[in-house]
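Dropping the structure in here first, questions after.
For this depiction, one protein chain was excluded, whereas all remaining protein chains were kept in their positions.
In order of appearance the chains are A and B, and numbering begins at 1 in each one.
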Amino acid sequence: MIEAQLGVAPQPAPPVNRAHAAKVIVKLEVREVVKELADKVQYMFWTFGGNVPGPMIRVRKGDTVELHLMNHPDNAMPHNIDLHAVTGPGGGAASTFTAPGHQTQFTFTALNEGVYIYHCATAPVGMHIANGMYGLIVVEPESGYTVVDREYYVVQSEFYTHGAFREPGLQPFDMQRAINEDPAYVVFNGRDGALIGDRALPANVGEKVRLFLGNGGPNLISSFHVIGEIFDNVFPEGGTVANHQVQTTVIPAGGSAIVEFALQVPGTFILVDHSIFRAFNKGALGMLKVSGPENKQIYSGLEVDEVYLAERSAKATEALKGSKDGGDSLEARMARGKAVYMGTCSTCHQLEGQGLASVFPPLAKSDFLMADKQRSIHTVLAGLQGPVEVNGQTYNNVMPPLANFTDHEIADVLSFVRNSFGNQGEAVNDAEVAAVRAELKQPAAAGHP
Amino acid sequence: MAPVPGGSYAAFYPVKGEAPQPVAPFWLDLQPVTNAEFLAFVREHERWRRSRVPRLFAEAAYLSSWAGDLELGPDAEPAQPVTFVSWFAASAYCKSVGKRLPTEAEWELAANPASDDPLALDEIARRTLAFYARPRGKLPRAGDTPPNAHGLHDLHGVIWEWVADWNASLALADNRQDRDPENDAFCGGAAAGASDPESYATFMRFAFRGSLEATYALHHLGFRCARSTPP
Partner (left out) sequence: MIRRSALAVLVLGLTHACDAETEHAPEAHHVHREIAGGDMTGLSLYQLEGDWVAAGAESAPLASLRGSPVLLLLFYGTCDYACPLLVHDLQRVDGLLSATAREQVRFALVSFDPEHDTPERLAAYAREQGLAPPRWRLLHGSPEQVRELAATVGVRYRPTGTGQFSHTMRIVLLDRDGVPVQHWDGLERPLEPIAAAVTAVAETR
């Protein structure tokens, strides 16, 4: 007789590692407990073992499982359990109806291998499930699962509250929303943020990972995807037939899946329900943080970040074509600089240099622009971010570097703006731009796009 | 006590062929029986004291919130509803004061006054569900919640209450089989489905009754008494 070692999510129960069937004792205690559903949001959860999801049970095909269900005396409700791995009336529910302060027991043989949901089936069943009473029982095949480096246990489910997503306070169950299948929360492992930040799932480059996935529902189907990864193996619905090279797999409500994938590069890989508003607006988002050496060939990271002019680039090129000659007089520079300005700078600073209130600072009569010529050259070459005060207003946006313009073009456009839109000041020459560029240790301009 | 008009009671889990039953007018306690009242009862009736009661009539948790046979102690205030009492004990108490337990039909009629106002019924459901969403704090004093249309307090969201015929509830342990009228767990058929599947508060009450045995003494289960004639 063996007492089962249960797994508390996200940790799985350990592999069975046994060559023969055995009698296994499983003890589950039902607790009704108030916990956080999200930051500053509390909910009265009905749980197996004090957590949502309930613990993972892991046995071997052919095992005889003696299941004890205890209902804590402080609970107000009767409870029972239906395990989808059980062949028998109600999956055990008919034999485990337990009043608070009492316990029941029944025994079953795990006839079928697979990954199965268990849940409470006491009337009203929808409410018992909606309050968090579900978990997974894994029945390993006789030969066990192939060894992997890391296993995790993740269950998606919904919560139906009176209040909106992340509305603070103790939130009661909202029956009408549940009937309407309109959850406020769709989450992994029982709360918004269960697998985020310092609760993210750790792993390392080079590891093979297996996720035991469940969907407690009560209502929604999950379209499970890990951003940045492809599942090498999927056992859809927790069955025995493997699928391969899968991006997104469906987990039925009251169902399960196993996904396996190998990690080749480091980074944070986001687990989502790809019904995507659930991920960003209801909490169906988790993280797998993978550490280890980079592999630029598989994933290079950001290589280029430049301005893209789209249809304006044609105008700019044309304008420049017309102003190749003219020399370096202010007049010539103004003409050429205007072309550059209209083709590029006006996108943000607008056609009259007026900028966009609160977004892009004006160049027209700009105290910031005119106060420091060196700084204005630096700004065009290296970009500018962070708060700046222009004409008494604060702006905090990002000006991209325009280092791909030549020294000649930058001198032209700066000469233009410093003498337009109500500004009056010195022109800028090529050598001044070159000097700042050298200080910035930038390569010579490659030419504009 | 307050008078409750009679009426017709349609069972929540009727068996096949069961018609609504007429309920005669009756009288019901305004609030649950308190620790103080039950203490007076066990002072006079020794066999119902915690150390004396036969196991046939109450399980080991009987009056476990009290400090002793005749001592309430810090976990059982005199004005709080008495809990951890079995059905036998509750029946014996009511009999000792010339009353009886209400039947399920009487209790349900008293707790759900007929109303043309659907909002009033929604309000009861909402309050009950909100209660079950709150953490299990201390029991309020009996009579502390606002009275309903019959002037009765505490019928929803305070404690579960025994009824005389709690074992007439044939809700099955696994209620997903409820829709099967041929179910032969019971001669005569089990309940052919709940009459109002959207009434979650009522579901919970009937599920609770279905999980009981007469000897059970539970943390959130108490009672009040009824009479067929004026007190």
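Here is the rule we use: contacts are C-beta pairs under 8 Å (C-beta built on N, C-alpha and C of every residue); 3 or more make two chains touch, one makes a residue touch a chain.
All values reported here derive from a predicted model rather than from experimental measurement.
Visitor: Could you tell me which of A:80, A:104, A:189 or A:222 touches the chain that is not displayed?
Guide: Per the contact definition at the top, the residue touching the missing chain is A:104.
Visitor: Which listed residue (A:94, A:186 or A:381) would be found touching the missing chain in the intact complex?
Guide: Residue touching the chain left out of view: A:94.
Visitor: Going by the contact rule already stated, which one of B:87, B:107, B:160 or B:200 would touch the omitted chain in the full complex?
Guide: Once the missing chain is taken into account, the touching residue is B:87.
Visitor: Just checking the interface: what residues of chain B touch the absent partner chain?
Guide: For chain B, the residues touching the absent chain are 11, 15-19, 21, 50-57, 59-62, 64-65, 67-68, 75, 87-88, 91, 164-165, 167-170, 172-173, 183-190, 213-214.
The rule is short, and it goes like this: only the chains that are shown with their structure count from here on.
Visitor: Between chain A and chain B, what is the separation of their C-alpha centroids in Å?
Guide: So the centre of chain A lies 48 Å away from the centre of chain B.
Visitor: Note which residues of chain B are touching chain A in the complex, please.
Guide: Interface residues on the chain B side: 61, 125, 129-130, 132-136, 160, 171-178, 194, 197-198, 200, 203-204, 206-208, 210-213, 216-220.
Visitor: Write out the stretch or stretches of chain A touching chain B in their complex.
Guide: Where chain A meets chain B, its residues are 32-34, 43-44, 73-78, 80, 82, 89-90, 93-102, 121-125, 127, 170-173, 175, 179.
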